[in-house]
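Apart from one protein chain that is not included, each protein chain of the complex appears where it belongs.
Up next is chain A:
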């Protein structure tokens, strides 16, 4: 439990710093940025306290917002992603989620991809809708959501592969 606390705290701080100092400056093709910090929400222990999880996700989003001067858009997006996570876990991993003994690194690739992609898609859609804040720009919102999602998903899958610990 204690090691999980430390690793989650470290992950929180590292992801926020990585996001605001490096990833926010990429601006690939003018507007495509990866939002890797969603990884924190993806990796938070599945058995953890749900209320604490919501609160932490909100804090994660608001820290990014303070750096970006963007009001509360990241906070809202993180919160929605955290709130729908149990449903998506059940959807992607099926019954084994209820047994609560799955490790993300040990799941089949298809299930992992659908979990990551759906979470990222929901997060980005809320994020960009609130950023534009008007339905007349729905096409731009969808375009940004799609391209940034693809970028984010690739980065998340890469970092999952890179930093997965091997258990024998």
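The rule is simple: a residue touches a chain if its C-beta (ideal position, glycine included) is under 8 Å from a C-beta of that chain, and two chains touch if they have at least 3 such contacts; residues count from 1.
Assume contacts and distances are computed from a predicted model.
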item: Among "TonB-linked outer membrane protein, SusC/RagA family", "Cell shape-determining protein MreC", "Heme exporter protein C" or "Putative ATP-dependent transporter SufC", UniProt-listed name of the chain not shown; value: "Cell shape-determining protein MreC"
item: Residue among A:113, A:130 or A:146 that touches the chain left out of view; value: A:130
item: Selected residue (touches chain absent from view) among A:55, A:106, A:138 or A:154; value: A:55
item: Residue among A:17, A:106 or A:138 that touches the chain left out of view; value: A:17
item: Touch residues of chain A, complete complex, unshown partner; value: 17, 20-21, 24, 27, 30-31, 33, 50-51, 54-55, 58, 61-62, 65-73, 75-76, 79-80, 83, 130-133
